[in-house]
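Single-structure report; data block below.
Only one protein chain is missing from this complex, and each of the others stays in its spot.
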Amino acid sequence: MSGAIKKFIPLFDRVLVQRFAKETTTKGGIVLPDSSNVKVLNATVVAVGQGARNQNGDIVPCTVKPGDKVLLPEFGGNKIEIEKEYFLFRESDIMGKWSE
Amino acid sequence: MSGAIKKFIPLFDRVLVQRFAKETTTKGGIVLPDSSNVKVLNATVVAVGQGARNQNGDIVPCTVKPGDKVLLPEFGGNKIEIEKEYFLFRESDIMGKWSE
Amino acid sequence: MSGAIKKFIPLFDRVLVQRFAKETTTKGGIVLPDSSNVKVLNATVVAVGQGARNQNGDIVPCTVKPGDKVLLPEFGGNKIEIEKEYFLFRESDIMGKWSE
Amino acid sequence: MSGAIKKFIPLFDRVLVQRFAKETTTKGGIVLPDSSNVKVLNATVVAVGQGARNQNGDIVPCTVKPGDKVLLPEFGGNKIEIEKEYFLFRESDIMGKWSE
Amino acid sequence: MSGAIKKFIPLFDRVLVQRFAKETTTKGGIVLPDSSNVKVLNATVVAVGQGARNQNGDIVPCTVKPGDKVLLPEFGGNKIEIEKEYFLFRESDIMGKWSE
Amino acid sequence: MSGAIKKFIPLFDRVLVQRFAKETTTKGGIVLPDSSNVKVLNATVVAVGQGARNQNGDIVPCTVKPGDKVLLPEFGGNKIEIEKEYFLFRESDIMGKWSE
Partner (left out) sequence: MSGAIKKFIPLFDRVLVQRFAKETTTKGGIVLPDSSNVKVLNATVVAVGQGARNQNGDIVPCTVKPGDKVLLPEFGGNKIEIEKEYFLFRESDIMGKWSE
């Protein structure tokens, strides 16, 4: 993880993720072109906001943390390019995480 | 249940379910093709999120649990393929469950 | 009431009802075909969910109970076929009930 | 008020009303046909639900009661035929009442 | 104010008002026909409901009272004819009042 | 400020403002016609309502006060003519104020 991206702090319940690299070979060993139109839904959490506000205005911490492997929804999120390509999602839009 | 899917933890009030297998013979014994267009609405709960947040931001645990047999709504849910085909539903969208 | 349907437990504030049988003769004694397009709005409550959650996430029990005769709204509800034809309605969509 | 209708209990904040009879003569004494297209907005409250739930799920009793003369909104309400023609309105949709 | 209208009690936060009479002469003394299409936005409060319910279901009294001179919004309100022409507005839709 | 306008009291969180006079000469000294289509967004607060109600129905006082110089949004507000031209805005629609 580069120093530049470490320094980005999402606001509220936003979560910064980096999608897994696209698989470039099929199970049968066929090499896929980089431009294959397969959306990668698995991602690693890179940075997490402090949390959303509840109705009293208090901060409710996020339940995911940097390093978590998560499953993204098919649509949504904001692309951010800081050296590499990252995405910002609201925590509540993330489908789930993979335990170790 | 495979080890891979055991390791998926839905976020908040999401519920991971696996639909029952399609019936491949009618009551009269006619064999149905696998592609018959009948949607299976009964499913088994495979994994359950911690629960949704209430207005204070506290987690409210789900009322369904892994192993429950549930009735799904006709529409909605997100398909997830992890070895087999699974679906994610919000707990509040599940119609009901079958007691034993 | 069959054993099968007894075992269905609606989730939250959903109410499972069975519509009254269609009247098959008019007041004047004319036999109506079974396919007459009259919607039966009276129904018997068969099963009731635990209740909806309030803003704190606590369960608020339903006010109708199995056996109640209720008046359904003209539209809405989800048809469920379990041996016979049943319908699921949110409790708040039910118009009222008939006291004895 | 018939015994049949007495036995209908609206759910929550619904109010069952019976519209006043249409005036069949004008002030000048002209007899109006029964089918004249004048909507009667004054009505008598016949039955009242227990009240709506507040945010905690507690019941908040209605402020109108059976026997009240009320002014209905021009649109809305659900027609119910039980021997005679009645209408169900949400209490909050009723415009006001006539004191004695 | 007639006895008839005195007896109308708006429900909740509804306010019954009577618009000011249309000015029938211009500043320059020209007589305007009664049908001139100028909407009168100033009105006198005739009757006031008990107040809207807050989230707990408690009544919050209105801040305007009978006799107040108010400024109405250009659109909205329900016309009611009881001998004369009156209008019902939600208190929160009233723009302001004129102090003495 | 005329006596007439002083006597107008906005309801709830409404704020009565008077837009600054249009500049009639450009920086270069060119005289602009009065009808130039430039919207003036700076305004002076003339009168302020008691404040909006919170969820309990209690009044929350406004944060702007008569005499404040404010920046209006480009759209919205209600024009009111009382001798001069004034505008009513919800306090939450006002963009900000100018400190001295």
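Going by the order they are written in, the chains are A, B, C, D, E and F; count residues from 1 in each one.
FYI, a contact is a pair of C-beta atoms (placed from the backbone, for glycine too) under 8 Å apart; a residue touches a chain by one contact, two chains touch by 3 or more.
Keep in mind the model is a prediction, meaning the values are calculated, not measured.
Chemist: Touching the hidden chain in the full complex, which residues of subunit F are there? Just list them.
Modeler: Residues 51-52, 54-56, 58, 60, 63-64, 70-71, 73-74, 91-92, 94-100 of subunit F touch the chain absent from view.
Chemist: Contacts of subunit A with the missing chain: which residues?
Modeler: Within subunit A, the residues touching the omitted chain are 7-12, 14, 16, 47, 49-50, 53, 55-57, 78, 80, 88.
Operating definition for what follows: only the chains that are shown with their structure count from here on.
Chemist: Moving only between chains that touch, what is the shortest number of steps from subunit B to subunit F?
Modeler: Each step joins two touching chains, and the minimum needed here is 4.
Chemist: On the document's contact criterion, could you list the chains that touch subunit A and likewise touch subunit F?
Modeler: none
Chemist: Same residues or different residues: which describes how subunit B and subunit C meet, taking over half shared numbers as same?
Modeler: Different: when the shared numbers are divided by all numbers used, the fraction is under half.
Chemist: Let me have the rounded angstrom distance from the C-alpha centre of subunit A over to the C-alpha centre of subunit B, please.
Modeler: Measuring from centre to centre gives 25 Å for this pair.
Chemist: Could you list the positions in subunit D whose residues touch two or more of the other chains?
Modeler: 55-56, in rising order.
Chemist: Is the way these chains touch best called a line, a ring, a star, complete, or other?
Modeler: line
Chemist: According to the definition of touch, which chains form touching pairs?
Modeler: Pairwise, the chains that meet the contact rule are A-B, B-C, C-D, D-E, E-F.
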